[in-house]
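Take a look at this one; I'll ask things after.
All protein chains but one are shown in place.
Letters A and B name the chains as they come in the text, with residue numbers starting at 1 for each one.
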Amino acid sequence: MTIKRHEPSKIYSKAVEANSFVFTAGIVADDTAQDVKGQTQQILKEIDRLLKLAGTDKSKVVSATIWLADIRTRDAMNEAWSAWTTGQNLPGRACIEAKLADPRMLVEIAVVAAK
Amino acid sequence: MTIKRHEPSKIYSKAVEANSFVFTAGIVADDTAQDVKGQTQQILKEIDRLLKLAGTDKSKVVSATIWLADIRTRDAMNEAWSAWTTGQNLPGRACIEAKLADPRMLVEIAVVAAK
Partner (left out) sequence: MTIKRHEPSKIYSKAVEANSFVFTAGIVADDTAQDVKGQTQQILKEIDRLLKLAGTDKSKVVSATIWLADIRTRDAMNEAWSAWTTGQNLPGRACIEAKLADPRMLVEIAVVAAK
C-alpha cells in the first residue's frame, strides 16, 4: 500500500492517493471577491488540476461534499456544478450550509475519486 | 476499475460503486410533512433500497454522516436509527447540525458501505 500526498501546506495536503482512491481537501476559491458561481468555477478548476496530479479525472469522482455559506445560493452554485459535470459521471453528493473559515468564502467542495 | 452510477438525477447519482465501496448521496425524505423520526425512517428505507441496487446492504455500512436541521432532534432521529441498526453492524458515524436545502427537510444522511 502506497500513499501519495500532493501539495501539502502546513496543515493539510490538497489531495491524497491511497488504495485506488483520491481524497481532496475541502477546496475553496483563491479569488473570494467573486460570487458563489465564480467561486465554484474556480474550485472545480482546481479540483480538475488536483485530480490530474493524482492520476485521475472528473469522470471518476464518486462522492462530493459541498458546503455553502448560504444554502440559498444553491442554484447559483449548481449552475457552475452542472457545467462541470455536463450531466455525466455524477457522483453521490451532499450539499449543506456551513460557516467557512473566512466569511468571504462562499463555497467549499471536497471530492473522493476512484483511480 | 469499474464505476457504476445508480439513478443519476440532473446533479448527482443516488449511489455510486467503485473499488469495493458504495457511496450514497446525502439522502433526504420524500415526504417532508413528517417529523424527524418519520423522515429518518424514510431515508433509511431509501438507503436500504440503494444499497441493494449497488449489491450490498446495511450490514456492510462502514461510515455514516447525519446532518440534522436542529441538533436537539438527535434523540428522535436516533429512535429510527436504532431500529434500523438493531444494535448490529454499527458504522462510524458523525452527527452534526446543518441547514439543509429546504427548511422542511429535517435530516439528511449519507453512507459509505463496503461490498
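Note that in this section a contact is a pair of C-beta atoms (placed from the backbone, for glycine too) under 8 Å apart; a residue touches a chain by one contact, two chains touch by 3 or more.
Since the model is a prediction, treat every value here as computed from it, not as a measurement.
Within the set B:A15, B:L44 or B:V112, the residue that contacts the chain not displayed is B:V112.
Residues of chain B in contact with the chain left out of this view: 19-21, 60, 62-64, 71, 74, 78, 81-82, 85, 87, 89-98, 112, 114-115. Take chain A: the residues that touch the chain left off the picture are 1, 3, 5, 8-16, 18-19, 21, 23-26, 65, 67, 98-101, 108, 110, 112.
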